[in-house]
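Could you have a look at this structure, given as structure tokens, before my questions?
Shown here: the complex without one of its protein chains, the others still in place.
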Amino acid sequence: MSIPKSYLSIDQIASRIPDGALIGVPKDDGGVSMAITRALIRRKARDLRLLTVPVSSVQADMLIGAGCVSKIETSGVSLGEFGAAPNFRRAVEHGKIAIHDATCPALYAELQASEKGVPFMPLRGILGSDILANRADWKTINNPMADVQDPIVLLPARRPDFALFHARYGDKHGNIWVSGRRECILLAHASAQTFASVEEIWDGNLLEDERMVAGTIPPVYVSGVAHAPKGAWPLALSGCYDQDGDHLKMYVEAAKSEEAFAEYINSQILTSESTA
Amino acid sequence: MSIPKSYLSIDQIASRIPDGALIGVPKDDGGVSMAITRALIRRKARDLRLLTVPVSSVQADMLIGAGCVSKIETSGVSLGEFGAAPNFRRAVEHGKIAIHDATCPALYAELQASEKGVPFMPLRGILGSDILANRADWKTINNPMADVQDPIVLLPARRPDFALFHARYGDKHGNIWVSGRRECILLAHASAQTFASVEEIWDGNLLEDERMVAGTIPPVYVSGVAHAPKGAWPLALSGCYDQDGDHLKMYVEAAKSEEAFAEYINSQILTSESTA
Amino acid sequence: MLDGCKNIAVGASSPIPGCAALLAQAVTNGGTRASILGSNKHNPFNDGGPELFDRAGQGRVDAFFLSGGQIDGEGNINLVSAGPYPKPDTRFPGSFGSSYLYFSVPRVILFREEHSRRVFVEKVDFISAPGWSPPEVHRPGGPHALITSLCVFMYNRERHRFRLEGLLPGVSLEEVQDNTGFDFDHSENIKPVPPPEPDRVKLLHTAIAAEISETYPEFAQERLGYHD
Partner (left out) sequence: MLDGCKNIAVGASSPIPGCAALLAQAVTNGGTRASILGSNKHNPFNDGGPELFDRAGQGRVDAFFLSGGQIDGEGNINLVSAGPYPKPDTRFPGSFGSSYLYFSVPRVILFREEHSRRVFVEKVDFISAPGWSPPEVHRPGGPHALITSLCVFMYNRERHRFRLEGLLPGVSLEEVQDNTGFDFDHSENIKPVPPPEPDRVKLLHTAIAAEISETYPEFAQERLGYHD
């Protein structure tokens, strides 16, 4: 399949995401666009506000380490089996980025409120936590449906400026396909605009194939698509390739010092075309 | 494909749905199990409470005409191009069934609250309508996120005893596949139990096929499956067959009088094995 | 009337509005996108039933068509019943999504062919959705126009009243007044509604008829003379 004419390049997408934007990104098994992430670092993006849906790994850590991020709302940043996220940890400990700690279902609820166009969503739990104590934007009310005392937390709708992820397929009609990754569908619905990189081009119309339709995001939500084979590398793309454990180990080591990480950025991203 | 051993018959499913149950059913292009509907009429089910998701056509009309229904919560019952739903209309005009009038997104919101295990969901609109005026279970509050006056309606979680629908595929692992019919997925998640008839048996595991997984409902939600080819007839099943317009025309004519409808029930359902 | 609308959605049981939306899509070369509920081909709502309402709630739907068993002069619509509720004289199908979409879609076009005092009443017996709301109610949407077999009314949101905008060929102001149960505004010289251009009529009976027949086969055959 040839690349559809309407497609952008990875760097064109990065150039359409302005400094200061609120960007929603999926968790590391959900289709992370590391290709666009690297392009954002190449264009020296600044003051990005990250919303992780609901957690992140190397993507958030790399953007933070490269100085692209001023604020993050997250339920967690970790490299899982490969250990803590060194840049994230250092930036928070040194007070270099603002952090809004959250919990996974609260981030989903904030996006679901945006998806539905309602001002808030209720959520059980959280009461008595320091998560709640540090969130002036989360409100506790008494459940209006209850006759007794029954406190419950309301989360406000949160609408990212951009949803950013890597999808398995795109077609020439502007559809993208994310299989069962509903967090990507939710993120696309909830955001003002969606940019995606895609692994492969689908020959045909994804909306017209009854087996693909349930995992498809139609063009009404999508502002731009780029073709990026291996676009989730060094993370996995379900059904296509596993994570690159050797690279991630090397990444974590490099990220442990600012000097080594600067060298990683330089050798792996700024001067390397192959990882585009 | 042979029928999996764990499968039930249509009549076994009907026997497991007791009189008085609250039953959630999808709209007429969403995979309606007319096969189970006819089995419920054969077993002379009584006092069923129907929740249409969010509207219904021949299914609700037929169950009402056969005397199976005592109450309905719905946004609309109509045979669309074929005209009004005669049994529904007659039963409401004669006060024979209780009716809770709703509006489509409110019914979805009630189910979404149940799906999420929260006591309510907010919804814009509805204010000033007689829909709201007649629903003591819907509450208007002032939006706690707003600094100004901003009334908004809260809908309570509604958990059907049974979700009932017809799916395109079932597999021997207990999975069922509904393609992009998210109202069926929502209904299964929101209900205490789900019974489904399936058009065809899928050879393999629907959860292990990346193209099928997004439209699949796993067995944790499903209490029983029956194989029922043409199980949506005379309604359409997307991708399989169109609605049977001649039959629906005949149905509407028959339903216009109680006598003719009794004859329809007798000839088409009670004494007809072929439509099982 | 649909000029500048990027996304038009059409609800259940609405073949004529469906044709209008498809026609708008055809003449704008896709600049306007028509979404027909119940259609597989013209239904970009691939994420199940809730998606239309979610999208409307976000402001992603610019125009929608609604109708009513009764419609009154303030733009209140009744899709539920005539006579006392809940045991009425005549039961209609129900409110469908109207109680919500009338609030969320900026340009709601009311469409009802039958122009009679039975339909256009002074005050509806049941408000499925009100024509207007007090200022504290969040309401980006509401009625824009009312199209009947006799005329076109435009809705004035400040005055909560219809204004007769155009008459169909051969129809007089008196005929509209005689058949309308509510009071409405009008100027001295009411313009006739211009007949559709011949190429659009042709388009309607050919390409549009073929498209709408996927969702409304009976309608395409009986009203547009379409046979596939």
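The chains carry the letters A, B and C, assigned in the order they are written, with residues numbered from 1 in each.
Assume contacts are C-beta pairs under 8 Å (C-beta built on N, C-alpha and C of every residue); 3 or more make two chains touch, one makes a residue touch a chain.
Values in this document were obtained by computation on a predicted structure and should not be read as measured data.
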{"item": "Neighbouring displayed chains - absent chain, whole complex", "value": "A, B"}
{"item": "Option from B:G204, B:P218 or B:G245 whose C-beta touches the chain left out", "value": "B:P218"}
{"item": "Contacting the left-out chain in the complete assembly, out of A:P54, A:G67 or A:G170", "value": "A:P54"}
{"item": "Options A:F88, A:F162, A:W177 or A:Y264, residue touching the unrepresented chain", "value": "A:F88"}
{"item": "Interface with the unshown chain - residue positions in chain B", "value": "114-118, 185, 189, 207-208, 213-214, 216, 218-220"}
{"item": "For chain A, the residues touching the chain missing from this view", "value": "26-27, 29-30, 53-55, 74-78, 80-82, 84-85, 88-89, 92-95, 98-99, 101-106, 108, 112, 123-134, 148-152, 180-186, 238, 245"}
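In this section, only the chains that are shown with their structure count from here on.
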{"item": "Labels of chains that are neighbours to chain B and to chain C", "value": "A"}
{"item": "Top-ranked pair of chains - ranking by C-beta pairs in contact", "value": "B-C"}
{"item": "Chain with minimal offset from the mean of all protein Cα atoms", "value": "B"}
{"item": "Whole-Å separation of chain centres (CA-atom averages), chain B against chain C", "value": "28"}
{"item": "Interchain centroid distance [CA atoms averaged], chain A/chain B, Å", "value": "36"}
{"item": "Multi-partner residues of chain C (each touching 2 or more other chains)", "value": "46-47, 50, 53, 57, 104"}
{"item": "Chain B: positions in contact with at least two other chains", "value": "123-124, 150, 152, 180, 182, 238"}
